[in-house]
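Step one of this worksheet: look at the structure below.
The complex is shown incomplete by one protein chain, all other protein chains being positioned as in the whole.
Naming follows writing order (A and B), and every chain is counted from residue 1.
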Amino acid sequence: MTVMHLFGLTGVALFCIGLFGVMTKPHLLKKLLSLNIASAGVFLLMVALASRGDRPDPVPHALVLTGIVISVSATAYAVGLAARLHRATGMVTLEVKPEDDA
Amino acid sequence: MWTGQQPEVWQVAGPMIAAAMTFALGSRGRKTLVGVVIALMGWSTLGTIVKLIGEGPYLHVIGGWVAPLGITWRIDGLSAVMLVLTTLIGAGISVYSLGYFGTSSREQHNETYFWPLWLFLWGSLNAVFLSGDIFNWYVTLELSGLAAVALITLSNKPDALTGGMRYLIIALVASLFYLLGVALLYGEYGILDLGGLSKAIEPTHLTMVAMSVMTIGLIAKAALFPLHFWLPPAHSNAPSPVSAVLSALVVKSGFYILLRLVIEVWPAEMTHALAQGLGILGGAAILWGSFLAIKQQRLKRLIAYSTVAQLGYVFLMFPLMTIGWDTDTNWTSRAFAGGIYQVVAHALAKASLFLAAGVLIHARGSDDLEGLRGLGEKLPLTVTAMALAGISLMGIPPGAGFFAKWMLLTTAIYSQHWSWAAIMLIGGLMAVGYLFRIYRRLLTHVDHGTFHQPSRIMEFAALGLAGLSLLFGLSSMPLLYVLRIGMPEQLTNYFWGMM
Partner (left out) sequence: MSGRSRMSFRVIQRTALGAGIVALGLALGSAVLSISPEATGLARQVDGAMNVSGVAHPLTAVLLNFRGYDTLLEIGVLLVAVIAVWSLDYREEKRFHLQAPIHRSPVLRVGMGILLPVIFITAGYMVWAGSYRPGGAFQSGALLGAAGVTLISSGMLVAPFARGPLVRLFLAAGFLMFIGVAAGTVLFKGRLLWYPIEYAGLLILAIETLLAFSIGAALTVLFAGVAGFFGKGEERP
């Protein structure tokens, strides 16, 4: 086990913690925070992979930068949507109505 | 003309430039812009296919950086068929949308944001179908996912906001699962390009884990049972042209990537188990989706559950394809043709059905099934569109859905996989069941309730797509001829015999 593996495992752990949060926390902001923890985990894994060899590999760094901008954009819209939803319904959660019988 | 040599570029660049322009310019010159985009896409698709037929499958090496350093587009039969589909449906939805929005300030607001988002979505779907790079797929999926959710929430109604929010969270989690697999594959093989990866990949534990997480992410995007629960609220609460593109194309993008990975990347010894699993979920989707479609009381929700069921047929192609992979590739290629044809048939029919539903809702002001009574006399064109689309969905000849289901069914029967055959037949009967719940009410002669005359252009767009679903059923040769180009031999043996 090397430092790369340690960081990689930490990334996996963060992903799992975030995933658990998304699935169990009813509050939308908590869901979004969990989602960001999970994506930070995936990014950490990618950066860890770049640290192998004598010099860092620039490709995963570029991928993570792209991923971060996407994550920022999606989070901004999601927070806006959550605020809009709160104004429209007074709710901060996604309640299940009897109609959603899937 | 120089541009004539790279017609595929405009599949992505055309709608996206138009999207940014219509965002910057507002309503000024919008109609012209939409007209130009439709013409450009028609020309570009035609040019791509002519080039494909003339030169065989080819790559567009973006930036001139050959893989593995750069990103490469792959143009072959499979991507060309998807481009034909996005062009036809994109044109239909664009024409329809020119007549869809009203003149109130709310509707004007919706229209202002509809066009840039829809054009971005169109371009990003083409980007998914052209790409041959596993990380680039992540970016295109996020682009199309974000645009799709924003289109759902356009009306700002509570149901749409809730449905959109749930879809957004699922889509983001699904993308992360996919990205995790990409990270693992890059860590092991150091390649993101599909071609390089398929040569380097080995059936290791890591490949297995990457395949599993990527598959989970992609079936959530493709709304395969049991990860379909987000689809009905999201698709049924969106504006009708948006419902059409979501059900027809957006869910297919996840499926497309999954199929590419199965055909080209995953080691053969792993795909058997994967294909069986996908088939079982597909079978369950057919039964469960059809069952819930029969129970619905609202028109668009019924159509949305029908999407869950029809997607199930698409996923049945995976186990049927593996039946004869090593022994008798006749089965494999039949199942492949049937599955792709089901994608095409469902996309055209479902887009038409949602567009027609939009006309009916516009006419009545509600999407309650009971409210549809008597509309058949007033809107004959729309009812014809619904009937033609229904023929394809139920799998009655000469609809395109008939050819698709026939290919899948005969594969199952000849190879003596009775359970798949039984599920497909039951699903077909159930489709008749839920669709006739719509037709019965439309064709009743009692008339009550309000009626607003919808724009004719909407009716023609719905009818046009329904007509296409019939046209592709009358002759399957042109599409299969294109599909064959550049695909592995196992997948095309059967159509060689037919040509």
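Operating definition for what follows: a contact is a pair of C-beta atoms (placed from the backbone, for glycine too) under 8 Å apart; a residue touches a chain by one contact, two chains touch by 3 or more.
Just so it is clear, the model here is predicted, and its values are computed rather than measured.
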Residue touching the undisplayed chain, where the options are B:167, B:186, B:354 or B:434: B:186
Residues from chain A at the interface with the omitted partner, ascending: 1-2, 4-5, 8-9, 11-13, 15-16, 19-20, 23-24, 45, 49-50, 52-63, 65-66, 69-70, 72-74, 76-77, 79-81, 83-84, 86-88, 90
Residues in chain B touching the chain absent from view: 2-3, 5-6, 9, 13, 16-17, 20-21, 23-26, 60-65, 68-71, 106, 109-110, 113, 116-117, 120, 123-124, 127, 135-136, 139-140, 142-143, 146-147, 149-150, 153-154, 156, 180, 184, 186-191, 204-206, 209-210, 212-213
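Methods note: only the chains that are shown with their structure count from here on.
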Residue ranges of chain B touching chain A (in the complex, touch as defined): 135, 138-139, 142, 146, 149-150, 153, 156-158, 161-162, 164-166, 168-169, 172-173, 176, 179-180, 183-184, 186-187, 192, 228-229, 232-233, 292, 295, 301
Chain A to chain B touching residues, read off their complex: 8, 15, 19, 22, 28, 31-32, 35, 38-39, 42, 45-46, 49, 59-60, 63, 66-67, 70, 73-74, 77-78, 81-82, 84-85, 88-89, 94, 99-102
